[in-house]
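Note that this complex is displayed minus one protein chain, with the remaining chains in position.
This part shows subunit A:
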Amino acid sequence: MSKIKWLWSIRLGAIALLLSFSAASAESPLQINSDAACMKCHKRNGSMLGHHGQDTMKMSCSSCHGEKGDHPKKPNDLVVFSLQEGSELDKQLAVCRKCHTPKKLSAADWTHNVHAKKVPCAACHKLHSATDPMAEMTPKVRSELCSSCHAGKQE
């Protein structure tokens, strides 16, 4: 019995060691990722590597997601960015529109005009990853993205 326990503790210890290594290697030097209050729990799913995380932008998690409030209790006022499981559309859009005016979005790409107020920005854009999948798309990838929603639809 004690032998089995001992074996398990070794296994768990090894896993913990491995996990801490991988966490350390994924850690980024960006200021935003040292926000202790959030990173205590969201070390693995919260690190911000993209453009919006740059130190010069002086952004924090709450700049977009809002103040902690009752989180992690539900319901809470945090803004979740996603097409399927996100906060209400208007709530998501309002956050992005604080900086991104319709005029600038229109100039950046025509597709913004036809999707305005219809889908959240997060339907296409990903901010946490090091590069936004929308940057530098090949025409093929771009058209496939269109089809992922529009396929078979009678417009």
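Heads up, the rule we're going with is that a residue touches a chain if its C-beta (ideal position, glycine included) is under 8 Å from a C-beta of that chain, and two chains touch if they have at least 3 such contacts; residues count from 1.
We adopt the following convention: contacts and distances are computed from a predicted model.
Participant: Quick one: find the hidden chain's UniProt protein name among "Phosphate transport system permease protein", "ABC transporter ATP-binding protein", "Cytochrome c nitrite reductase Fe-S protein" or "Phenylacetate-CoA oxygenase".
Facilitator: Per the UniProt record, the undisplayed chain of the complex is "Cytochrome c nitrite reductase Fe-S protein".
Participant: Given the full complex, what residues of subunit A touch the hidden partner chain?
Facilitator: Per the touch rule, subunit A residues meeting the hidden chain are 102, 106, 110, 113-114, 116-118, 139-140, 142-144, 146-147, 150-155.
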